[in-house]
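Note that this complex is displayed minus one protein chain, with the remaining chains in position.
Labels run A, B, C, D, E, F and G following the written order; every chain starts at residue 1.
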């Protein structure tokens, strides 16, 4: 019995207030919310659910994907290995796979456009896969992306030569492993919020991205938001959320 | 000699290109930039520099504060202990001190208004000082603040009863110690970006906020930006930056 | 407007279903739930809320305590330092303070009795304050407590000489710092579930209780539940919950 | 020589008290206890020993299993990989293998029934293998299990829609990786004790389950018992122990 | 009833074997063992129990000390602060206090002599308090001690100039903070077992002795035994145990 | 030129004191010492050098082994994988390989006998490889070994049933993973020094042996020496050193 | 448009100062700097860029290498696996590959000579690959190298026998895993600056080089510079920089 039915029945006095209360007990957390949230998600973000491919079987991924597509929604699968993609390929022929980003997308309806360009920077070339995941996500959610790769602090001039693009960007995603200094330097140069993505690029005392993560959390200039190590999707999603604020 | 003077002199041929080059060598990084950045900062953020009071002597704080006020700027001093405030009081009589937030403000001109309300949530009452620092910062930078305190996940209904305010907020700052679950739960409920602030509230295996920090970095729902432990100022600053995006 | 009022108004057709839906939107999470949870808590646990004294001002503690007592509930304040107690003493003259446990209790109505005795063990004498906090909590919630202190694994015979009491206990709380081996040894001897409480007793490589915590999480025999370092209250509360299961 | 024989011989004065003392020296720890504990274990838990398959050779597993089955006991092998199972299959044809849970069971006699249903929750789909291990263990030990999977805090409504089942459960096992917030949220909703199982699901700053583990140890609401990362068996065993308390 | 009494009664047929069994059930772990262990401890180590002063009240220390002295045993109190000693002084006038070692001793009977000298080395002067605790312990337990302080690896010649004493020592205790290299170097020079004691001397990346501890655990030459950070007593006790092996 | 030659030449006035000083400068550290240490090692330990096989190529191992055997010494290669052994087999036909211990030995002359038996205990069956490495090492160095496996604290009676053997052992090596409680329990029962070997057996919060390591370093009873995680060789070597003390 | 052109145009009044300012805005960070830095790098270090091979595809490495060689520069590729080298071999036939050091070099012009010899020490044989990387780097950058391997502190005489070479070295690189004591011992013996390279050699509590890293950071004697774990290249590069100081 749906909430609206309960209310209707109460209005028509087919239920007493006591009976209605009993039915409502624990109810609104349930179907109403379920429907409401889902609907809202669809309306405001253009996608009902993003599929995190890692740790799922090809079959699980396929079932969830079909369920999403059946509702007419766009589809984004992240952390989809080349091997898994090969298995899925035939069943999802409409899917566009980005090997660097390990992501697959199906666009059925154009997402709402973000308000300005999102710049995605990397400190080195090894950080590019994480940046590409962020880029695919931003693009999937309707944002324009400016990619500026390999501009780490070891050669500051490389970064500074892109000063104009940095100024134009509405939001900046800065992806870096090793000492993770890029977001700090960028945040000191521009007015845009900077989303810092530590990567596991490095060895030894990088401790799989911990060094970069801690550096970013301690960023001296204000305006730096940190996400999890290697979380390109999270950075892209957060950037898009901000970029769609009215 | 200012950059504009150099250029003017060159134009008027009072300098040769060689002389100008010599003067410019290393220059533009200096005064021009210094001025430019300062100016830009002033224009877009309403304050030239925020004073981090901790670890500075009263005298150092006073000198920096006067230099800021002399330029006609607003002043924000964070992490200013009650003791330090008592010392400063007479010399900065116009300062408004918030004891919970350990912050002092002087407003000389009204800051540009943010575009929507920023909701600041805490999981418990012990998280309030960090939240207040965020609130003071938001307010100082021209944003409206909605405070919703003590709505941690131990009693979900307390949070859910503020559902409307959460929906209205343009940006949400969620402050939590212990298991740090509040930002995850909030991010699953609303469309606004959530800035997660772990606090050092707790004992034992909270490891001075590490538990909350890690939880927030691993937040399952998208749209969560993490800042350093107890960094209320950083959260407020980031929120304001986003809230002033045009 | 209360939920029952909304339903009543709807039943009497003073509201249309649409108007009711609007009023209900976000509502039931609020007062109804708030009341329900509180009430349930009261009914099944004998206390509406336990006050964690640490990090609260004497005034805050007093306000919350009075609010609890006014409802006719029993009162438990944990982590209440001797200094704080001295301040509270006159205003809460009916409070019984346990200095070792740093806890204050006011019993206004007898709590529901637990089904069997709870044995509380410590490895050493320095673990006793944590054990006492657990004991006060168990007692406050209506459980019989058997205290067996200083029975660490350095002298196994001390533990084994209490074999009968261990067998009789329905639930065992084992409190230990240093190498934290006590819960493992006890769990190998008895059928009762063992709640393991690591303490920060020790120095050097005990890392403030981390060594004991890790040991307990890796306990070889089954049936060991771990709580946070020094969390005597949590252990007592969990034990009581299990002991009141019908 | 058995203890009863020693006593009989002493009673019949075939041994002097001195001789008996000598024989008893170190003795009762030995065979008597060995037998007693074994017997007790059998009587109260329905299984003499659970075989932890990981790190054991197929041959070792087989020998232990046969020794257990020969005594007429039920058999549970945990952490048994598919490969190891394939090797064992023919020699243990009566074994029932659960691939998700990586567990094999042989039931020769019905275990004593637990007193109420145990609900097993997971935050995500990747947590299911750990939850299945807990489920197999609960089932093996005579408990009814309610499985509620994929109800993490990112979509609170999914959890709340199972409110009734949560209320009916006598004990709840909450399995979660990433930020590990599920047990905290559940413990705030129900009266049942909650056994929290952190999983190694996640990447980067999840540090192989450390983030979830710390979160659970710092759980704000009372009544949460924590076990080791990925320890589904331990959670099921603990739950069953509690569920069989008389 | 003592074990010998039970056996005697059984022998005299005042008890049946069944009655005896009942009385023995759980018994031998108890009083017999208690007495036996205590007695053995006394016989082989010359002290019934060492009092760890830290975290105990003056009164607790006094009670335990008197109980030990009453049995005619020697007394060692470790980690006894100067303040605590001042309180105890009058009540334990026979106590000899070593301020550097923070230890108090009362010798009532000469302990059994160890078989050879124990050399105690420190890397620096700040490690001396820990070394003194080891020295007091060794001396208290009947061992000759050779102290060689401030011979860290920064000036190898200082260590090498004591080569003869190192060769004569039966056991060597090497105490070091900072990089903790002393035990490794010493173990490469001599045949004696080396007991390595990391100290919390240092700052920054010494992490309160963790650096020295890890170094010692990874000692390349064989024959190095490690104890806890700052555990001078433990090192002395272990050395004495080895030195009294027959 | 040897030291004795320099002195002889000086005595015979073929060198002036100044020339001798020059030749001595830096000298004694060199060849003399090299020979002396080597010789001493041979005399007192029965083996010139133990080969750590891990991380060395088969060829490197072979060269070092031959050099050792050529001197007439016994040979011990530790951490020699089955694969590496297969490669070495033909070239070292006299080698005796212990697969569990991953060790190869060649005995050319009987080592000096240790003074008493060394007991080697394990908590579980998975700890046996580390224990076997210790056993091979003890045996290689001339010690009698008593193996007592699978006597972890989960079933105390299993340990206690070996009480006599524990009492007879001159030194005890206790090998344990998980919570690492075995050495603490054993040290509380016997007078022998206990060498504690943490193993990496476990998962999750065992953190590859860290939990066991910390537990052992915090061992409450005195007389526990700790070596590195999985360091069976180090434990055996240390035990033998102690066992050969005159 | 180059900076000099702008200035020239301004001088010739082809640009107004306003136009020049606009062109200069953000400019000098860009192309000028880009060129300048590159040029300086080439002039002072003899190589435009070192290629870090790890994590790059063969094709990426080849492209970068060709671009470097085309400019007439020398080429150094570090962390180039044997597999990757096999792929590259034919396309870079002039490359000289050092398998131990996993490095490839192409020398087209002789680098500027360093001022004195650089000694490279290792504690053990397993540290040699890291040392070889340092050696290849030093050699590539024009320095003479003295290799002194396997001189760890377990046998001090081995190190001391090389005292003369240590004294002659202008800079010393000390490579060590396990307890990482070598740099401390060396720094106490010589006047040269010591560059300490921790390696991941070891197991258990070496925590992949953390133990050695911490030891080196806490080195008691002054004059020790630390680089990242296994960073042979970094050590060689730093040594060469110092060795080329005028």
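Here are some notes:
FYI, a residue touches a chain if its C-beta (ideal position, glycine included) is under 8 Å from a C-beta of that chain, and two chains touch if they have at least 3 such contacts.
Model, not experiment: these values are computed from the prediction.
Judged over the whole assembly, touch between the missing chain and the shown ones holds for A, B, E, F, G. Here the missing chain is touched by one residue of A:7, A:20 or A:123, and it is A:123. Within the whole complex, the absent chain has one touching residue among A:184, A:228 or A:243, and that is A:184. Interface note: of E:62, E:160 or E:245, the residue touching the hidden chain in the full complex is E:160.
For the chain left out of this panel, the touching residue among A:17, A:53, A:142 or A:202 is A:202. For the options B:133, B:179 or B:230, the residue in contact with the chain missing from this view is B:230. For subunit G, the list of residues touching the undisplayed chain reads 37, 40, 44-45, 50, 115-116, 170-171, 191-193, 195, 213, 217-218, 222-229, 233-234, 237-238, 241-242, 245. Taking the whole complex into account, subunit E touches the unshown chain at residues 125-126, 155-161, 163-164, 201, 203-206.
In the full complex, subunit F touches the omitted chain through residues 3-4, 7-8, 10-11, 13, 15-17, 20-21, 24, 27-29.
Note that only the chains that are shown with their structure count from here on.
Counting hops only between chains that touch, subunit C reaches subunit F in a minimum of 1. Rounded to whole angstrom units, the spacing between the C-alpha centres of subunit C and subunit D is 25. Rounded to a whole number, the gap between the C-alpha centres of subunit B and subunit G is 40 angstrom.
Each chain gets one centre point, the mean of its Cα atoms, and the points for subunit A and subunit F are 54 Å apart. Each of the following residues of subunit E touches two or more other chains: 29, 37, 189, 210, 213, 217-218, 228-229. Contacts between chains form some other arrangement here, matching none of path, ring, star or all-to-all.
Inter-chain contacts, as defined above, occur between A-B, A-C, A-D, A-G, B-C, B-D, B-G, C-D, C-E, C-F, D-E, D-F, E-F, E-G, F-G.
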